[in-house]
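One chain of protein is taken out of this complex; the other chains stay put.
Let's turn to chain A:
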């Protein structure tokens, strides 16, 4: 048996070496674009769009080749969950990083802080910047420089099944308290649960936190805010929704389970973003596409708010083909492409001028989400922004399973933040 194991180890070693060798060889892009004149060479683009969106994005990205026939666009779809780590590994290891990366709004500052992103000020990548929505620009800037061009903007909304709410005889709830009251009627009259609560993803905690007037941290005065009263109330809200059976939740696979529950008509409502519009409409509960309604996220005890999210396009600082990459970012963030994205995927543009196009203006989802985005809450765009979520996730799991009280959870999250943010109070 021991010999067997040694044999396996040897095979693994050889395989590992072979892998390392190929990985090293894969790093060099062909950079033909730096010589001036016509753009050429390859632009590798890592896109993070979901299954319902990726075919459209691939087509749009490859459309760049029509404008610049000598440039080859290599489109790679990287699942959202892996993309951050994958980019960091590739960029930090100086091997295999893409030329253009689709960066989530919370990632841009993180990557820029590490020196992985090329500053775009004064490059062709930033085109007609006055046209961008001011709130979309916030996350692209870090320490006085611009590291990305905004691609799409989004926020969370309350997706609801119009038929179920009508059958139950309840209106669209304006607050989580109203939702809890309506839940009994919905259950009694239709058998459906009122809400799917994403207990697996801390991003979905933010509406509850903002609803109590709280925030994760105050980046200007460097204060951790999550463990004040608002944080405790927010944890209490999610716990009471689940305990009273007004909401169902999961600690894993929330994305799939939420979408399925909504599509099958097992829940009347779910808090979700524009990226799931296409997915939701594919379900049997929304055979009549008009049955899917979207309303603002319910409010909490003292306020109402949902986080502003979205995606930016960044250029890798080590790209061997910077000129073509800048041009590609300009193209992907242009009004024309943004309009096509909205027409085909109902995602929200980041350019004011696109909202004036009739096809965009009259898009039902844009009609709803635009005012919601205008009122969405910006997160602190700090380098550590993305790691603020993990402690919330752990604690919201604990609260929902009864392993911690809301007070303990808020305190533990705050303590974790102070470990991450050393100079915060």
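By definition in this document, a residue touches a chain if its C-beta (ideal position, glycine included) is under 8 Å from a C-beta of that chain, and two chains touch if they have at least 3 such contacts; residues count from 1.
As a working rule, contacts and distances are computed from a predicted model.
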Undisplayed chain, where the name is taken from the UniProt record, one of "Sugar ABC transporter permease", "Cytochrome c peroxidase", "PKD-like family protein" or "XdhC family protein": "Sugar ABC transporter permease"
Contact with the hidden chain (one of A:65, A:128 or A:252): A:252
Absent-chain contact - pick from A:320, A:357, A:376 or A:410: A:320
Residue among A:146, A:255 or A:397 touching the omitted chain: A:397
Touch with the omitted chain, as defined above, among A:261, A:332 or A:347: A:261
Missing-partner contacts on chain A, residue numbers: 1-2, 5, 13, 16-17, 85, 88, 91-92, 94, 110, 113-116, 199-200, 248-253, 256-257, 260-261, 266, 316-320, 383-384, 386-387, 390, 393-395, 397-398, 400-401, 403-404, 420
